[in-house]
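Just one protein chain is left out here, and the rest sit where they should.
The block that comes next holds subunit A.
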Amino acid sequence: MALEDICGFKDTPVHRKWFPASHFEDTDRSFHMTDFGLRRLKKSGRNSGIPLQFFIPTLPNSVPFNPRPSLPFSPSNHSVTVSRPFPLSHGTTTLGFIFQGGVIAAADSRASAGGLVACPAVHKITPIHSHLVVTSSGSGADCMLWERILAREIRLYQLRHRRCLSICGTAKLLSFMLHPFKGTDVCVALTLCGWDKEVGPKLIYVCSDGARLNGDIFSVGSGSPYAYGVLDRELRWSLSKEEAISLAREAVFRATHRDAYSGNKVDIFHITAQGWSQRKREDLKEEYYRDMERRAKIVEERKRVTILDALG
C-alpha cells in the first residue's frame, strides 16, 4: 500500500511481528526507495488475510512523513519533527440531522488557520459512496486523508464481499482505524450521514478521541453551539424536505453570523433511500440580506397595523 510504503511501515519491528510471512517474502526488496516513487504493483497474496493494516507510530523514533524518497540512510536516525508552517485551528460549523424524509447534512465552507481565512470555498462534506456522505471537522488535512482511506476501505469491502458495508460497520471501521492515533495530534471529527438498506437513515459521529456516537442530530465545530440552539428549537420528525433544508441553512447561517471561524458559503446534502443529492452552494451573504429584508418587512407590517389601529 502506498501509505505503508511512505510511512516506512515495512521496516519497523511491528510489521515484522505482525506479518512475519510477508516480511520473508519481501526480503529482496530494500527499503531504500531507490525507485523514486515508482510503485510496483502489490502482490495480491499479501493483503488477503487482513484488510486492516495501519501504522502504529513508534515514538520517539517515529518515522516522519517525508515526501522526498531519496533517503539513503535508515530512518531511525531521523528524529526531527516537521515544524508547523501555521497554527492549526478547528473552526467550522457542520451539522447533520434525521427527519422523516431522510438525512440532511450541512456545512459552511471556510477553512481557517489561526486568524487567516485560508480558503473561503472548501468542501467539508464528502461523499463516500452513493448512500453515505461524511462531514468533516477538525484538521482539514487529517480529514481529507482519512476520508480517502475510509472510501478506499469501503470500496475494498464492497469488492471482496459483494455488498455495501453498513453505516454502523463503517463507523466502527473508521473508529478502529483512528484508534492508534489517539493521543497524537491527529484531529478528526466526522459525522457519517447515510442511508442503510436494512435500517434506514443513520447518523453517526466518529472522532479521533475515540468517540463513536449514534444519534438523531449532531453539530460539530466551533460554530456548533450556535447551530444547536436553532436546531433544537425547530427540528421535528415531521418536517418536509424544504423545511428541513431551510432549517439547516438557517442553523449554519446563525453560526456563521456569530462564529468568526465559520462563514462564506453553505453546502447542503440530502440523503434518501435513492442516494445523496447535493444542492447548489449558497452564499450566506444572500441569506443575511434576505434576513434583513424579512425583518424590515415585519417592522413595516407592524407600523401598518399600529396605524390602522390608531385610525380605526
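Note that in this section a contact is a pair of C-beta atoms (placed from the backbone, for glycine too) under 8 Å apart; a residue touches a chain by one contact, two chains touch by 3 or more; residues count from 1.
The rule is short, and it goes like this: contacts and distances are computed from a predicted model.
Per the UniProt record, the chain missing from the shown structure is "Proteasome subunit beta", taken from the list "Proteasome subunit beta", "TAF1C polymerase", "Electron transfer flavoprotein-ubiquinone oxidoreductase" or "ATP synthase subunit b".
Residue in contact with the omitted chain (choice from A:Arg160, A:Lys182 or A:Arg258): A:Arg258.
Mapped onto subunit A, the footprint of the missing chain covers residues 225-230, 232-233, 236-238, 250-251, 254-255, 257-259, 295, 298-299, 302.
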